[in-house]
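Note that one protein chain of the assembly has been removed; the remaining protein chains are unaltered in position.
The block that comes next holds chain A.
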Amino acid sequence: MWSDPSAGRSASLAAPPSSSAQAASGPTPGTSDPGPSSSSSSGPPKKPLVKLQRFGACFAKEAVDLNELRELLWSGVPDEADPSVRAKAWQLMLGYLPVHVERQVTGLSKKRREYRELVKDYFERSPEMRSDNENQILRQIRVDIPRTNPGFKFFGDAVMHGIMERTLFIWALRNPASGYVQGINDLITPFLVVFLASYLNKRDEDLHELEISEVPSEVLEHIEADAYWCLSKMLADIQDHYTFGQPGIQRMVLRLKEIVKRIDEALYDHLTNNGLEFLQFSFRWMNCFLMREFPMRCVIRLWDTYIAEQASGFSNFHVYVCAVFLVYWAPQLKMMDFQQMMLFMQKFPTEQWRPQQIETLLAEAYVLKSLFHSSPKHLS
């Protein structure tokens, strides 16, 4: 049965979730083959190495087996991995990089060429030809880009602003049902960080002081195109998050409410008795996939799993992660009134969180999801 993730933990705000044995091994993705993988058979010290070898073997095949990759990526790319591993795994799972190794080079250069055409068609047209609506979109993007601040110096650089402006503007014009919505600027940043890390062969945590001028322009062009296509793939599954009325988000907030009511009714009652509405605190969680709640290193780890889940990661599994995250803070929240809760939930003490803590959330969310999916009546 579902166990309270906060059970047995210190009530101290500073205390991060303990890294449980469950988190260390991680569940296997339950899409097609829920059976346990061999990854749990080796001892803990050797584990990352074994996993690295498995990634290597997976990529070395003539055609990458996406089921195998899904299973590997679900439990995260190990810290020890070459930075290109994550970039490659994301691009493959998102359907951007062809699975057939021989087609990868030509496939990528074709997409990058295509992107250059899009820039010409949509962005480099003379400004007089832009409609009022297009100007309004561009204005909003230009206002938001300098305010995109995921903790890396290079996001303040004009060159990076140019990259974001073009990708976001082109995406908005090609997806008129939603257009550009504030927060999508946040969503492109993990792609930019992961792809930059891959090209520069640096860990993403070593990119904090990176000067964009040190990066060859050819590399930047590739990263821009790759980030554009991967963002497009990711958003394709969650478009109704950003269309009129944002029905996708409303639906997820409602579902979160139902799940929390089911797994921690005392917390649910406490929230509602204090007049707190789920939309008031969880809208942002859905709109930006907890990017505002976690440091980038944690967001990237979260996305390993979401991307591995393919279409349902961002649109479905995320709700379970949110539910576990909320219930994790239940001991603190239950001591607070409306105002204290609102303020607390606007700035969770998560700045020091490490990917290992995200893995605990993911493991518990996985258990929760399995529980609900095996007996959907829980939600009726």
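Please note the rule applied: a contact is a pair of C-beta atoms (placed from the backbone, for glycine too) under 8 Å apart; a residue touches a chain by one contact, two chains touch by 3 or more; residues count from 1.
We adopt the following convention: contacts and distances are computed from a predicted model.
Set against the options "Ras-related protein Rab-4B", "S-adenosyl-L-methionine-dependent methyltransferase", "Superoxide dismutase" or "RNA polymerase II transcription factor B subunit 3", the UniProt name belonging to the omitted chain is "Ras-related protein Rab-4B". Only one residue in the set A:E80, A:E277 or A:E351 touches the chain that does not appear here, and it is A:E277. Residue A:N287 is the one among A:T167, A:N287 or A:Q332 that touches the chain missing from this view. Annotation: of A:S75, A:Q91 or A:T148, A:T148 touches the absent chain (contact as defined above). Contact with the chain that does not appear here is found for just one residue of A:W74, A:F195 or A:Y242, A:Y242. Touching residues on chain A toward the chain that is not drawn are 140, 143-144, 147-149, 178-179, 181-183, 186, 242, 244-246, 274-277, 279-280, 283-284, 287-288, 292, 337-339, 342-343, 346.
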